[in-house]
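Each remark here refers to the structure printed beneath this line.
Removed from the display is one protein chain of the complex; every other protein chain stays in position.
Chain lettering (A, B, C, D and E) follows the sequence in which the chains are written, and residue indices restart at 1 in each chain.
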Amino acid sequence: MDKKKLSHVDDKGRAKMVDVSGKEITVREATARGEVRMTAGTLKLIQEKGIPKGDVLPVAQLAGIMAAKKTHELIPMCHPLALTGVDVDFEIREDEPVIDVISHVKTRDRTGVEMEALTAVSVAALTIYDMCKAVERGIKITNIRLVSKSGGKSGEYISE
Amino acid sequence: MDKKKLSHVDDKGRAKMVDVSGKEITVREATARGEVRMTAGTLKLIQEKGIPKGDVLPVAQLAGIMAAKKTHELIPMCHPLALTGVDVDFEIREDEPVIDVISHVKTRDRTGVEMEALTAVSVAALTIYDMCKAVERGIKITNIRLVSKSGGKSGEYISE
Amino acid sequence: MDKKKLSHVDDKGRAKMVDVSGKEITVREATARGEVRMTAGTLKLIQEKGIPKGDVLPVAQLAGIMAAKKTHELIPMCHPLALTGVDVDFEIREDEPVIDVISHVKTRDRTGVEMEALTAVSVAALTIYDMCKAVERGIKITNIRLVSKSGGKSGEYISE
Amino acid sequence: MDKKKLSHVDDKGRAKMVDVSGKEITVREATARGEVRMTAGTLKLIQEKGIPKGDVLPVAQLAGIMAAKKTHELIPMCHPLALTGVDVDFEIREDEPVIDVISHVKTRDRTGVEMEALTAVSVAALTIYDMCKAVERGIKITNIRLVSKSGGKSGEYISE
Amino acid sequence: MDKKKLSHVDDKGRAKMVDVSGKEITVREATARGEVRMTAGTLKLIQEKGIPKGDVLPVAQLAGIMAAKKTHELIPMCHPLALTGVDVDFEIREDEPVIDVISHVKTRDRTGVEMEALTAVSVAALTIYDMCKAVERGIKITNIRLVSKSGGKSGEYISE
Partner (left out) sequence: MDKKKLSHVDDKGRAKMVDVSGKEITVREATARGEVRMTAGTLKLIQEKGIPKGDVLPVAQLAGIMAAKKTHELIPMCHPLALTGVDVDFEIREDEPVIDVISHVKTRDRTGVEMEALTAVSVAALTIYDMCKAVERGIKITNIRLVSKSGGKSGEYISE
């Protein structure tokens, strides 16, 4: 009755939420960035609060912060973490034209917050797209990357 | 290429999930209250379990407890907290007539649970409205306030 | 083997998500209001964007809109509805001092959006509390009520 | 004005999210199992990746892991816990035919993870049903139980 | 530059949320059942409302209804559906002893609600376990199955 057979979801390929219970609680931080590329006309409308759907950047900023708290629901193997701080900000480069999205996330927990920082940037960028898409469909979200992280056994990481 | 310009979401107005990683983990508690005002007829139906949509108070009680756990998803700048206890209860004042909603929330974390207590009260009250709205549309939810809180650096607070 | 016994959660008290599949799809709208009562000093800080946690009203406005979409997750017996529009706004009465929260919700579905409108008001009000609680703990949320609704078999309702 | 009356949701029957703030943080683990019973033909299709909706077991495995993180949203009186590890796996018994679903959940927190382990098994099993229901409606989910738990004051538990 | 290679997640095994946009909107219903097996002592405590965590069945009933609304979040390939009615009930068989969990779900949409009915039963059963686990760890959830479904092209299905 017990002739068991291992499933083809074997140890090699099987996805896991990796056990971090042996890791230490330390302050862990991560900074991520991304770019939203648009026409000069769209950027001007954002700056003048002329987008009919509302003032774009405060909406995108909030969406990014709230998304950081949802990271473990979105990314299947992410641990739920006790985030202790989230900040999302923007820089505008008119000559490109580009809006840079920057997030900074902090925790005191057993694993890092890179994914929270990257998720905050991604959702803030998507929200800029959503607010402006009636005006310009060709907006691109690009160059989303981890800028730095600290805390934890692997030490500090600075990308650039 | 890098002529950056600060966005109009500047440091002054920019919303933040404030960094609490430097705050101590302590037992923190909060009690909140609110009132649901209705006609005597509606209150009587609730007491006699005559509302067609179901027995009102147990549904409202559960909705309040479950909402406390969702506070950080609802209130944009709230931290996700490890709630260690939630209790929601009701008192009935027939002569007004009013149902008082009372919540008590507890955690051991770095920041307080006022919002969790107030959210539990609000959603329990909204649920009473929902269960009874086919009977009375004019029900009012009123006087939602923090009654007391303790734990944390700001010490104890008692409202009245 | 089958001597069944009805549970004590009998037909009378058992909560139900009422069957609305026989109701017609029509445009349905609801407007709700509530009040956030605070000191003149806190109101002034909000108006001057002097609250350290960020510019209060845009955050509260967004929280209200996003909460409308979560109504069926919060209120146990609410149906999930295809919301077609949500608007949240504020009026400031300096002499009280009070911030009035107003929501307007619209759908084309089989049941009304009263709860969505009331939930939007409640969560926007809670968010004002959260943003300002470091400045004033005694803020009260009060007089949350349905102002009007239209669409559906029960016709138009105007509260005042 | 204050002639209060206790609600019928009295202390005896009132549901509570029990206060665990006095309990110690320890490593806590739980293992749960369940069975999905189907025809030999359906099992063969799963093994040969012939189910049109997609490769069944990796989808079920992920659904189980993600559901473990949602346990406190689903089970009303469950505490939100900082899960530190989740693993879901399958064993196939061709002669029954049955797919056994096994979950293992770990935390360092104040209360146990039995419900997380049982929820992971249940949702993984439901997902197998969903992926295969176009092929066989009579699939049964059965024998979901806690296999073992450790950590915490009540010590180790082994079911069989 | 464009020498593309198909990923190994090829058409055969790739999971899909199947396109149902060509299917008709009809009334669709599903009934599911499951069993929670426990000792006579535990069942008696439930019936006498002697379980310390609260009155078990109303909590389980609500959890089941609320879970039906979360089905598409839990089961990866499930479509979000406009549920028009959900009912969860229990039957008690003292001689086994068993609590039968029964759900009935209704929609007017393009695809069926089997998964919603099965999810409601599963989460109601898990909630019974959670409420009683301090009293009895060996409770088993078993025999979860679709009892009947109607509506849609595949016609009526009755399991037994």
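We adopt the following convention: contacts are C-beta pairs under 8 Å (C-beta built on N, C-alpha and C of every residue); 3 or more make two chains touch, one makes a residue touch a chain.
Predicted, not measured: the structure shown is a model, and the values here were computed from it.
**Q** Quick one: jot down which shown chains the absent chain touches.
**A** So, taking every chain into account, the missing one touches A, C, D, E.
**Q** Kindly note down the residues of chain E that lie in touch with the hidden chain.
**A** Those residues of chain E that touch the unshown chain are 1-9, 14-21, 72-73, 76-77, 79-82, 109-110.
**Q** Pick out the residues on chain C that sit against the missing chain.
**A** Answer for chain C: residues 27, 47, 57-58, 61-62, 65-66, 68-70, 80, 82-87, 89-96, 99-100, 106-108 touch the chain left out.
**Q** Across the whole complex, list the residues on chain D that are touched by the chain not included here.
**A** So the residues of chain D touching the unseen chain are 55, 58-59, 62, 66.
In this text, only the chains that are shown with their structure count from here on.
**Q** Listing for chain A: what residues touch at least two other chains?
**A** 58, 62, 66, 80, 82
**Q** Touch graph across the chains, line, ring, star, complete or other?
**A** Other.
**Q** Touching pairs of chains, all of them, please.
**A** Going through each pair of chains, those in contact are A-B, A-C, A-D, B-C, B-D, B-E, C-E, D-E.
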